[in-house]
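A single protein chain has been omitted from the complex, and every remaining protein chain is retained in its original position.
A and B label the chains in the order they appear, each numbered from 1.
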Amino acid sequence: MPRAIRGVLIECDPSIKSIIVNIDSVNHDFIIEDLDEERVVVKENMVQLLKQKLEDRLKENLPPVDESGSE
Amino acid sequence: MDAVDVSEHYEVTSIDSPPSLLSIVIDTNPRAWAALDSRLSLAQAISNILVFVNAHLAFSNTNQVAVIAAHVNRAVWLYPTAQKPAAAKDNSGDVQMQDVSAETNNSSSPSANKYPQFAQIESSVFSSIQSLMAETTIQDLDQVTTQLSGALTLALCRINKASQALSSSDTTLSNAAPVNSTAPPPVKGRIVVISVSDSEPSQYIPTMNAVFAAAHNQVAIDTIALAGDSTFLQQACFNTNGIFLKASNPQGLLTYLMFGLIPDTEARESIITPTHDTVDFRTACFCHGKVVDTGFVCSVCLSIFCEPPENAECLTCGTVLALGNYGAKPAVVPRKKKKKKKIVNGSGREETGSATGTPKP
């Protein structure tokens, strides 16, 4: 009998996906199933936290934000 | 980044489908209806048509409807009725009182069991038809045809007016805005004709003019023919991508309407509509209005005549036309007998006139 698992399908660039896999590798508590190069299925209640962690990782790589504020 | 580079995102338009204006042209030829009375009386037909109207209005609250009667010698608005001309104003209060009383007369007891808009349309249509029939004279009863073209024109004008009102409410420069004929019109218009009489040949030209105008404005003309032979309406439906239904059972008018004619222009992209197999494409001549199979055509303006016009002058554009060799029988020239030359090398074909031989495939 087939199973239906509730989750959130995440589609993104391969680079982002590898970061997600990396984040998950710490405790294995995010990913339900790794579908292909651009998609993973993640636990519904962990999506917000995952987004937060992903943002943190990406912020490390951003150039310093230059808000000139000139008119 | 693909996610951003999609041109459709620029135009943030409303997601609602544009309002649809349905115009119903009812052929009210008294003679034809009297003939049909045993199977379907005019009152029953009007009730059925009103249910159809209500169904159309139910689709969306921006949908509108207009009902026109094509009578024997004129076309009359049944709904919306023309504004009664303001009574002579002796005191400033006079006109106002009249409106109020008219309003209370119409709506003295709106029923809680009927959607108010439907009730209003129903009472308007019924009272208009009654006054129309009351004004019909004995002479009118002799006619077997109706003023279809007038009614079609009225309907088209209404659709045009509604389109303009809607498009000009967004921008105030309706004149300066470039007219884009391929853009979808702001109001989807549709005309449904309920026909009971034959087509009047002398009406051919005005009717076809109306049909071409409708085709240009993407207004579909649908017809349901309860009785009579309506050749021009078949052509009208064909030209405007409309539906033509010949009702073999007039009592089933409601079914024909609700089943065959309910898909409007938007739904027609998805639904297969009933079509008429054979369309009678015969036209009527411009000089007499007779329906002709073969005739003469002016090479400048393409008007059709059943016989060569006098002075060989086209009635529409005035060009002097030459008849050419019409009617001339080709002269039979006795054939010269050619001697067959026997060619030694080569195929035994006949000598042709030209110096070079016919090229082989």
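One rule holds in what follows: a residue touches a chain if its C-beta (ideal position, glycine included) is under 8 Å from a C-beta of that chain, and two chains touch if they have at least 3 such contacts.
Everything below uses one rule, namely that contacts and distances are computed from a predicted model.
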Quiz item: Can you tell which of "Large ribosomal subunit protein mL44", "RNA polymerase II transcription factor B subunit 2", "Adenylyltransferase and sulfurtransferase uba4" or "SKP1-like protein" UniProt lists for the chain that's not drawn?
Solution: "RNA polymerase II transcription factor B subunit 2"
Quiz item: In the complete assembly, which of B:A35, B:L166, B:M208 or B:V292 touches the absent chain?
Solution: B:L166
Quiz prompt | Residue of B:S41, B:Q117, B:S202 or B:T319 touching the missing chain in the full complex | solution = B:Q117
Exercise. Return the single residue from B:A43, B:A58, B:L141 or B:V300 that touches the missing chain.
Key: B:A58
Quiz prompt | Contact partner of the left-out chain, one of B:A34, B:L141, B:A267 or B:L323 | solution = B:A267
Quiz item: Which chain A residues touch the hidden chain?
Solution: 1-13, 16, 20, 32-33, 35-36, 39, 41, 44, 47, 51, 54-55, 58, 65, 67
Self-check item: Residues belonging to chain B that touch the chain removed from view
Solution: 1, 3-5, 9-12, 14-17, 19, 51, 54-55, 58-62, 64, 80-84, 102-103, 106-107, 109-120, 122, 161-162, 165-173, 176-178, 180, 186, 254-255, 258-259, 262-264, 266-267, 269-272
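In the analysis below, only the chains that are shown with their structure count from here on.
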Quiz item: When the centre of a chain is set as the mean of its C-alpha atoms, what distance in Å lies between chain A and chain B?
Solution: 60
